[in-house]
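Only one protein chain is missing from this complex, and each of the others stays in its spot.
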Amino acid sequence: MSQHRRSQHLFEPALVKEALGQAFVKLDPRTQFRNPVMFTVWIGTFVMAIVCVWIAAGEKGQGGLVYNIIITSILLLTLLFANFAEAIAEARGKAQANSLRKAREETPAKKIFTVGEMYVNEVKVIPSSQLRKGDLFLCEAGDVIPMDGEIVQGIATIDESAITGESAPVIRESGGDKSSVTGGTKVLSDQIKVRVTTEPGETFLDKMIALVEGASRQKTPNEIALTILLSVFTLVFIIVCVTLKPFGDYANTPITIGAFISLFVCLIPTTIGGLLSAIGIAGMDRALRANVITKSGKAVETAGDLDTILLDKTGTITIGNRKATHFHPETNDDPKAFIRLALLSSLADETPEGKSIVELAHNQGVEAEMEKGMEFISFSAETRSSGVDLRDGTKIRKGAFDAIRDLGLRSGHVMPVSMEVVVRSIAQNGGTPLVVALNNKPVGVIELQDIIKPGISERFERLRKMGVKTVMVTGDNPLTAKFIAEKAGVDDFIAEAKPEDKMNYIRKEQQGGKLVAMMGDGTNDAPALAQADVGVAMNSGTQAAKEAGNMVDLENDPTKLIEIVEIGKQLLMTRGTLTTFSIANDVAKYFAIVPALFIVSIPGLQGLNIMNLHSPESAILSAVIFNAIIIPMLIPLALRGVAYKPIGASALLRRNLLIYGLGGVIVPFIGIKAIDLLVSLWF
Amino acid sequence: MKQNILPALRLTIFCMIFFMGIYTLVVLAAAQTLPDKGKGKVVIVNGQEKGWELIGQKFTDDKYFWSRPSAVDYNAAGAGGSNKGPSNPDYLQQVQGRIDSFLVHNPDVKKEEIPSDLVTASGSGLDPDISVQGAYVQVKRIAKARNLPVERVQELVKRYITKPLLSMFGTERVNVLQLNIELDGTK
Partner (left out) sequence: MNTEIAGIILIYALTAVLAIPLGRYIGKVYEGHRTWPDLIFDPIDRIFYRFSGIDAKKELDWKQSLFALLTINLVWFILSMIILMNMGKLPLNTDGNPSMTADLAFNTTVSFISNTNLQHYSGETGVSYLGQLTLMLFQFISAAAGMAACAVVFTAMKERTTEKLGNFYVYFVRSCTRILLPLSIVVAVFLLFRGTPMNFEGKAHYVSMQGDTVQVSRGPAAAMVAIKQLGTNGGGFFGPNSAHPLENPDYLSNIVENGCILLIPIAMVFALGYVLKRKRFAWMVFGVMTVGFVLLLLPAVTQEMHGNPAITKMGIAQPMGSMEGKEVRFGPAASAYWAITTTVTSNGSVNSMHDSLTPLSSMAAMLGMMVNAFYGGVGVGFLNFYIFIIIAVFISGLMVGRTPELLGKKIEAKEMKIAAIIALLHPLLILAGTALSSWLYAHNSAAYAGWLNNPGHHGFSEMLYEYTSSSANNGSGFEGLGDNTPFWNISCGIVMLLARFLPIIGPVAIAGILARKKYIPESAGTLKTDISTFGMMVFAVIAIVAALSFFPALTLGPIAEYFGMR
């Protein structure tokens, strides 16, 4: 896993510098208007600035000039802090995306031009930025691929480490499911002809960068709902503050504009309001850091809600391929002889299964060399077996049970009952039996087993605790599938799966109201990827698959879904907890400001000043200062996200309610009191 | 709207018949089984109407146990409380006035013996009861005014204490009207 490869400090100096600049740029009211909570703070600051001017011009009833200027500055600071939070999240996301994009900027591209009415392979070198969708280009060993595209001709090994961090080269070839290449990766051998599949500026990375930047970032449904809630809280406090004026009139208590605006700004949920967009951006950023490109913020959010995820068995649950684990000779007279036969049949077998047979035989102390005159028979769909003919005419074959049985029957050899028993028991235990025949007579069985990835069942357990059901998709027969499913700890499986089975399964789950995710790479996965609520396409997959999904995994790591779910949950949790924290803060702020407003005319209200703040001015200043500085203090939390612990929803709620709810009540009492001790030196 | 208006009208009319008419008549019919036929219980002593059983009366005479102050002067035509707030200075002055006048009429009583119910107005203005202490604190005055031994009056009060419900729930109190009727009958 390479997700720490690009990890950076939260506050890298270069990014901070950029974000600081942006914080001022974002003071533009048109930008502020997008965030109703902070926009009201903006208006408050504006009004306070006017009040300062008014006082400077001689108004006496609004308190001291210095005091008002300080309040104005703190409000401005509150705005800047909020802007900074958003800007630093954007900067980090952009930096992340840019480092991916940089690799392919201005790469020379060998474009193939069409001359006249015939295709003439005239190749000209142009800058990659001039490539358009549909153009063809050529890449040879040593070239950097200039643009995302699909191989139309040829096969090549490619180093994708620039994107994935994985150093082992991968093979890409035209046709099939491994035809896609990504800009910025490097061809190591051979030559390929590639068709450009995207316009410049429309690659997934470009889309991602645009998402991170403010302009095209759309609020997700959940963000909209939360914004509504926060706006209403803001409205409530507008009402509270506006009506306080006549209440004050009745009580013969003049309240300064500064005090009104301070109370208002402290009460509205500025903390979450200021950090809301940063949290959203940081969610996508975290996905990117895990090498997943998301096409929308909504996809990340949805990931947190997933109920069911479909995982391919091979490569996700089990390590690549099956391995030989046992030799079962028909008779126990001479086991080594049988192993030798098995070994001989596989000497030239280049399939992973074949290699594992050779390895197992060596481990058991049986050796055999390739000799002259051996004729190797490779696997064919017709015979469904492979093997070797020795020089002396001995025929050794290995193959599926029924293939060898038929082979034997044709020569009058009946499959021994004992072997049938062995075969069945292997299948029941999740293994695959390969029967070996000597001169068409079945003589023993090789047991192949799937090796379940170490640690995978713990991950499934973790998912189960999150409430996510895991479904294994495999081409194996139901018996084998069931065994592996149980062993790996998945909740369900689809055996003998055809592409439409995935689709049907997804539909069925969705009809039950569930959100389903799947990972896929092939073109025939595309419909299912599109149907799934979260479809993660492998970067190595076909263009169709990548278009159909709403996320692309650059690392081609099938277990990535698990991480994506956690990122989604973190995103929602961070919003929820900071909202709770922000609103819980109001209790302390009330106890700071409300007594301060009235204490002069109603001295009895000193009893409400439970924090024993020094003076009305210091109380108001302390509350406003606390309200401002809590934003930058929470930026790290907003960017990193609240830690997700799979301990069940109820326990999680209890935990977060305790930390952020109760904490949100207590922290500001301490904070405001501490600030007051400092402020009281002057006010 | 259209398909609702007719059912709404008809349903309302039927509800009027049912709840204003039938329900009222059922309860009215039940009232006829009572001795007073639901018209209110009147206290009659020796053929003389002394008042209503449940409704308190104004007693200001020294020879009677006083009722609580009333915002409506115990006129049950339009009952009500004082609606004075606990911090209202005028009200507090009024209470002070009642304390002072009580002390004038009851010179043997110490100020801290006066229970608050005797100087505060009741909610209905028709409160038929006073607290037990409110009765005891008046005993000396009445004994003096009626030339009765203090113990005799005290005994009387004790007899007229209404115990809490089942001796377990609610307040202990003394019905002023009953006590005063008894007092008149005491020689």
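As written, the chains take the letters A and B, and residue 1 is the first residue of each chain.
The definition used in the following text is that a residue touches a chain if its C-beta (ideal position, glycine included) is under 8 Å from a C-beta of that chain, and two chains touch if they have at least 3 such contacts.
Just so you know, these numbers come straight off a predicted model, no measurement behind them.
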Among the chains in view, which touch the chain not shown?
-> A, B
Residue among A:414, A:649 or A:670 that touches the chain left out of view = A:649
Of the candidates A:52, A:80 or A:244, the residue in contact with the absent chain is A:244
Which one, B:47, B:89 or B:107, makes contact with the chain that was left out?
-> B:89
Contacts of chain A with the missing chain: which residues?
-> 221-222, 224-226, 228-229, 231-232, 235-237, 239-240, 242-252, 263, 267, 301-302, 304-305, 307, 464-469, 512-514, 568-573, 575-577, 579-580, 583-584, 586-587, 590, 594-595, 597-598, 602, 604-608, 644, 648-650, 652-654, 656-657, 660-661
Can you list, in ascending order, the chain B residues touching the missing chain?
-> 1, 4-12, 14-16, 18-20, 23-24, 26-28, 30-31, 34, 37-42, 49-61, 64, 68, 74-89, 91-92, 95-96, 99, 111-117, 119-131, 133-134, 162, 164-165, 167-173, 177, 180-181, 184
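Operating definition for what follows: only the chains that are shown with their structure count from here on.
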Taking each chain's centre as the mean position of its Cα atoms, how many Å separate chain A from chain B?
-> 75
